[in-house]
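Heads up, one of the protein chains got dropped from this complex, but the rest are sitting where they should.
Moving on, here comes chain A:
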Amino acid sequence: MSAPILTVEHLRCTIAGQQVVEDVSFEVPATGITAVLGRNGAGKTSTLRGIMGLITRAGEVRLAGERIDALPTHKLVQRGIGYVPEDREVFASLSVAENLALAERSQNPRREFVAELFPDLVARRDQAAGTLSGGQQQMVSVARALINDNQLLLVDEPTKGLAPKIVHEVAVALAEAAATVPILLVEQNLEVVRQLADDAIVISAGRVAYVGKAADILDDEALTTQLLGVHAEGAQL
């Protein structure tokens, strides 16, 4: 088994002085998609934001074996972590092309790869991102992370609030992206998790409650009910 791409040890995060992640430790394999699951408010998004340095954090975070927890966010991204935030956070007044251009870090951005994944964005390149539909904004958000060669993607609830057809399109794009880069995926839609994820980490009350194969937890009704509060058959958390 290859070395993990990301190692998180005793991660603790606070927002405005309040502890939102108590003590989280896990590893992300160097290939495939690892899902982060948990009930609402369990600390999934905060864990990703803590790894990114977007909220106050303590503990150790290693990317390909190197400590990155002391780095500011922009340097951490420059080391090769792409981030797709919850709620898309596209720059509304900037065009689609400007949103993508802003994200380009390398000399050879993967424009063709992104254009193939999201042809709709090519047609709308001059449109202000704020005027796009939710699904199209999500494509911009994902495309911003995919346009660079990254070592790891952190993707936070990419299907949240999207119509089923768009959910499918985003899931297909993530599956294709996962062929080139490992992904740590926070996702509420368990059908999407079943479709995409190899491994799963369940966070409960700011701590890791389960680590294992995604299929194992999704197939275990008692476990999903206990840890996620739902049955896994096409459920959303």
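Everything below uses one rule, namely that a contact is a pair of C-beta atoms (placed from the backbone, for glycine too) under 8 Å apart; a residue touches a chain by one contact, two chains touch by 3 or more; residues count from 1.
The criterion applied here is as follows: contacts and distances are computed from a predicted model.
The chain that is not shown carries the UniProt protein name "Branched-chain amino acid ABC transporter permease", picked from "Putative zinc-finger domain-containing protein", "Branched-chain amino acid ABC transporter permease", "Heterodisulfide reductase subunit A" or "RNA polymerase sigma24 factor".
The chain not shown here is touched by just one of A:110, A:124 or A:144, and that residue is A:144.
Check A:3, A:92, A:172 or A:205 against the missing chain and you find that the one touching it is A:92. The residue from A:42, A:103 or A:174 that touches the chain not shown here is A:103. Residues of chain A in touch with the missing chain: 52, 54, 72-75, 77-78, 83, 85, 89, 91-94, 98, 101-103, 105, 144, 148.
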